[in-house]
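The complex is shown incomplete by one protein chain, all other protein chains being positioned as in the whole.
The first chain written gets the first letter, and so on, giving A, B and C; residue counts start at 1 in each chain.
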Amino acid sequence: MNEEVALTPTLKAVLSEFDGLRYRYTSARRLRVDLPSDALPAMLELLQGRAGYAHLSAISCVDWPDDGDFELVYHVWSYTHQNLVSAHIRIPRDPGVYLSVYDLYQPAGFFERDIHEMFGVYFEGSPDMEKFILTEWDGPPPMRKEFDSEGFVNDHFTWQEYRPEWLEEIEEQGGGITTRPEDIRL
Amino acid sequence: MSDIDHKARGSLLNPIKNWQFFGRKPVTESLDPRPASLNYRGFHLNDWEKCIGCSTCQKVCDNAAITMVRIPGLPDDPVKGVRNERPAIDYGRCCWCALCVDLCPTGSISLSREYVHTCTEEEIGSYFVLPDPNGIHGEYYGLGWSKSEDADLVDLERQSMAESAPEVRIGTFDEIVGGFDPQQAIVEASRCVQCGMCHDSCPTHMNAPEYIRAIWKGDLEEAVREIYRTNPFSHVCGRVCTHRCEDACSVGRRGDPVAIRWLKRYAMDNVDHERVRAIAAEGKAEYISGKRVAVVGAGPAGLTAAFDLARKGHEVTVFEGLDKAGGMPRYGIPEYRLPYDKLDRDIDVIQAVGVKIQYNTWIGRDITMAQLQSEYDAVVLALGLQLGRSTRIPASDHGQVRKAVTLLRQITAGESFDLPRNAVVIGGGNVAMDIARSVARLQKQQYGEVRVTVTALEDRAHFLADPAEVREALEEGIAIHDARGPREVVLDAGGGLAGLTTWRVKSIFDEQGRFAPTYDEADERTFEADMVIEAIGQMADTDLLGEELTERLEWIRGRLKVDETGRTSEAWLWAAGDMVNGPDVVHAVRDGHRVAAGIDEYLTATEAARA
Amino acid sequence: MRAENYEAVRQPPSNEYELNFGPNHPGIEGNYALKVKLHGDQVVAARADGGYLHRGFEKLMEGRLWIQNLALVPRICVPDPAPMEVCYSVGIEDIGGLEAPERAQWLRVLQLELSRMASHLFAFGGHAATTGMYSPMFWGFADRDLILDLFEELTGGRVYHIYNIPGGVRRDIPEGFLDRVTSVMDYIESRLSDYDNLLFTNQVFVDRARGVGTLNQQQALEWGVTGPNLRATGLAFDVRRDDPYLVYDQIEFDVPTEQAGDAWARTLVRRKELVESIRIVRQVVERLPSIPGPIRCPIPNPLAWNLPAGETYTRVESSKGELAYYIVSNGGDKPYRVHVRGPSATHAVQVLENLARGSRLEDVAQIMFSLDACPPEVDR
Partner (left out) sequence: MFMLHYCTGCGAIELPPAMTSRFDMERLGIQPMVTPRQADILLITGYVSIKTLKRVILTYEQMSSPKYVIGICSCTVNGGMYWQSYATAKKLSDYMPVDLYIAGCMPRPEAVISGMRTLMENIRSGKADNWKDYYQRYDHYLGNQQGLFGEKWQTPTDVIAEADHYGLSGPGTRGEHTELLLQHQKPLEALEMRLGLSGKTVEVES
């Protein structure tokens, strides 16, 4: 990617505080930072305090069962530098617990709550880990890769069995359904 | 805009102003549904004439809303790439995204401008619709979203294939076609819509969709595995197959068909030969049946049969008259189309599964059919067609009138013959092209110039040869005269060969469709030549069966009569390949599988009977 | 599923009581609920309850081909679907290294702005309705419908356009389309003064909407408010201008702001953005004829399309605020993970809860509509 995009001094200062941290510009206004999970809260604090990254755009969670990890991505935007930092950390899938950043960014409250019910990641210190969307769902966290939505559906629901006249007629003539959609899905 | 002041009280006149609204045109529409826009995405239409039942729409449908239904009475012809299936849409699933329209290879499916459908619980069947050209209520509301340049998602253009230039290739027997590089192969493979028309049309039903997808995924070994499920002559078919698959390919409906043959070749060329052997041997039976099978003729049919039988645990010996295996692909097809080392690989793989080949052994000369019958549990005849037919025109018995197949064999074997400075070839098939282009190469090498003329009965539009062959032949400086029938071979005073006189062909077949050419004798033309080559067809050399056996066997118009398993009227004797169903390599492979299956069944049955 | 939901509520003997506001309630935008604790008419505490529109989009998308998802994404925000398509397509182009032709980009801008206008007309129509004034709503919907007609003509669908495709758009403009766009723009422009008379300078509405659900810039930033709601607190931030995408950097437009930060200001900002959108659309109409096709760069067969491994975070300015897609590809033919960050995610939960607290019951609906919160976007 294009490394030549220069870091703003403040940003440089913040990033230099941490070791074991890799960063690269994925585009002019997008900086990807990979860092150890324990360093994240401190970095966000500095980003917000010193570099003016006031807006937590989102927290995304990605499930990597093969690595036994959850990847948490914190997207923070600076209204002053007009630049977005995506901080990537990995936390072990089990027990799947991490620290809340609610005290830095209030919107984190919602995103953490969302990740908690969708992936089952618990955020310590988050004001509210209660279910929001899935209040009446007692299955596993659906966004985990091992949860098979289609399987669940086929266990719990029935489908229409259409018997239109034209089909009856065709079957009388020896034709009929050859391939159902579920047989050929790529 | 000027900022709006929330303290502004608005004018006192406002109430009066508002009377103006009575003057405005009302916005309300009539109760009856308005006609929808020109590219509206309403209910489906399907042009049954265009639709070929390839089920691509079904695959791209993100809502699993499309079911394929077989409809009796519609054309159903694998060779033409047509199925009697049509898509039925479940309006309890459809979201009218029109991806089915954009990806339809034929452009048959489209959306109409009809959008009103209601029904009660009892009539819910009406949500499952078989679209036709009229619309779901039998009333045509006009065409909505349909195939357009803009929205078409089918990739109609084939990846270009590297070919050596005519002036370069004419001087050598090196292979002409370069083959795909990995990038091209993946792109070409990605054009496939997985409809399976190729599989249906292929005589030996190769799993083309599977191996194409494997190539696209970059898993070439998986591709080879899929290929070997149905075809041990993979290198050969990757190069010189008559590719009916590509004629049936649904992408070829509006554009270039997927280059299935070249993809197969790509997979075969790019997997290490040792691995190919290992993959081909997968699933070989552990046990030894103790049964012995003899195969006469090491061509595609014979070796395929041998390959199958060996994999099933039988002991197979192949008897080959010449000193190399391969049959027509080796002795009939010139090297610039099929390099011998590739053919050798196929044969090596077949031998690797335990097939023994005994060279230079002619049936009737070195070993008799009777011996085979007594020493083996079953015998396969796969003689092929190695004798050229003669035109029987005056003086066609002259020494300088030669048969194409014979010459081709000599060229392959490296035997020397007096190369003509000026040759005339009779025939418009692939063999004619092969011999013409081979002689042309030799001429180029020895005399530095090409003087070959091809005269064919058919006019250019109905040539039997593969169009690409004809094109390349012309590029290489070969003169092709179509619709000319041979009249007589002209000899000079010294009895040497002077040329060939021809008449223009008026018609080839009579009303009954029998072969009975008529000529316009006024239009006579003579082509100078010091050699005339007949390439008008081949026949099997059945003399070597021995009179007594020939008597016992049943024949139909000079061909052996066989049942659906390829078995002759003799219980122990099977026949396969060109001698049974005419010249075509992939057909021969299919035939090999057929007799192998028949024989295996027979042998296991006798085994069971004994036990 | 839990049956307790339907057990009786034992209310403590007091003058505080709980009320379920929605999901089936005219004062709720969409299918959404708010549990409020009341003291008289005063809201003491409010708690948002979502999930009524949950469809598990992010899960569904992991099971479908890259292109198939295009039919899915517009459904995430029903009133304003266009940004969803564009954002997703741009994301794929980013990962796949595709470049949408210029004409396609202008067409996308056209689609986005028309969609924004439709959504805004919807929004302040709705807001007016919550204050008991139905005429603006009737007018708003009627005028919005003219835009839907344009969509129908351009994309083949009134509400769900499914017009974008990675690498460009699916259709070029039909004959004479731009003239019709212009005439609709003229008409809506001519209507603006009517709206002002009817709504924005209408004392009933002004008095009803001012000072309701006020949030200052400080709070707005803390709570992660974006879009018109943020601009209503005086901060001129707009993704189109400050994190440009498509061809917005070639287009002239202002970012209108208001200072008050209350319901009135929020709706007024939308009213002003209508003007900006009209400006932008007019520029597109002007430029488009001089920009040659194609409208899509070549893309592989959708059935066999592996996107290279990678990830992207694409943002667009939807009519409701900052919309972002976080897309991860593991090199397969389906997305590995798609995270949709809907603007309403913050607005409809934390902000709504905070603003509702201390307000009067009759204003709760107004607050929600003035935030233009979009439940389907929250639930996904």
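The rule is short, and it goes like this: contacts are C-beta pairs under 8 Å (C-beta built on N, C-alpha and C of every residue); 3 or more make two chains touch, one makes a residue touch a chain.
All values derive from a computational prediction rather than experimental measurement.
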{"item": "In the full complex, displayed partners of the excluded chain", "value": "A, B, C"}
{"item": "Touching residue (missing chain; options B:I16, B:L31 or B:A522)", "value": "B:L31"}
{"item": "Given B:N63, B:S201, B:T453 or B:N581, the one touching the chain that is not displayed", "value": "B:N63"}
{"item": "Of B:V79, B:V116 or B:A413, the one touching the omitted chain in the full complex", "value": "B:V116"}
{"item": "Residues from chain B at the interface with the omitted partner, ascending", "value": "27-29, 31-34, 43, 62-64, 90-96, 115-121, 124, 127"}
{"item": "Touching residues on chain A - with respect to the absent chain", "value": "135-137, 139, 142, 147, 149-150, 152-153, 156-160"}
{"item": "On chain C, residues whose C-beta touches the chain left out of the figure", "value": "1-9, 11, 19-26, 30-31, 35, 47, 51-56, 59-60, 63, 71-72, 75, 78-79, 122, 125, 137-139, 141-142, 144-145, 148, 158-160, 376, 379"}
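Throughout what follows, only the chains that are shown with their structure count from here on.
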{"item": "Farthest chain relative to chain A (centres taken as mean CA coordinates)", "value": "B"}
{"item": "Whole-Å separation of chain centres (CA-atom averages), chain A against chain C", "value": "21"}
{"item": "Distance between the centres, which are taken as Cα means, of chain B and chain A, whole angstrom", "value": "49"}
{"item": "Between chain B and chain C, centroid-to-centroid distance (C-alpha), Å", "value": "54"}
{"item": "Contacts with 2+ other chains: residues of chain B", "value": "59, 194"}
{"item": "Overlap residues in chain C, where contacts from two or more other chains coincide", "value": "65, 303"}
{"item": "Parts of chain A lying in touch with chain B, wherever the complex brings them together", "value": "160, 162-167, 170, 173-182, 184-186"}
{"item": "Chain C residues within the chain B interface of the complex", "value": "64-65, 67-72, 142, 149, 152-153, 156-157, 160, 162, 170-172, 174, 196-197, 200-203, 206, 210, 256, 264, 268, 271-272, 275, 295-296, 298-305"}
{"item": "Residues of chain B touching chain C in the complex", "value": "1, 4-6, 8-10, 14, 17, 27, 36-41, 56, 59-60, 62-63, 95-99, 102-103, 111, 144-145, 148, 150-151, 153-155, 187, 189-194, 213, 216"}
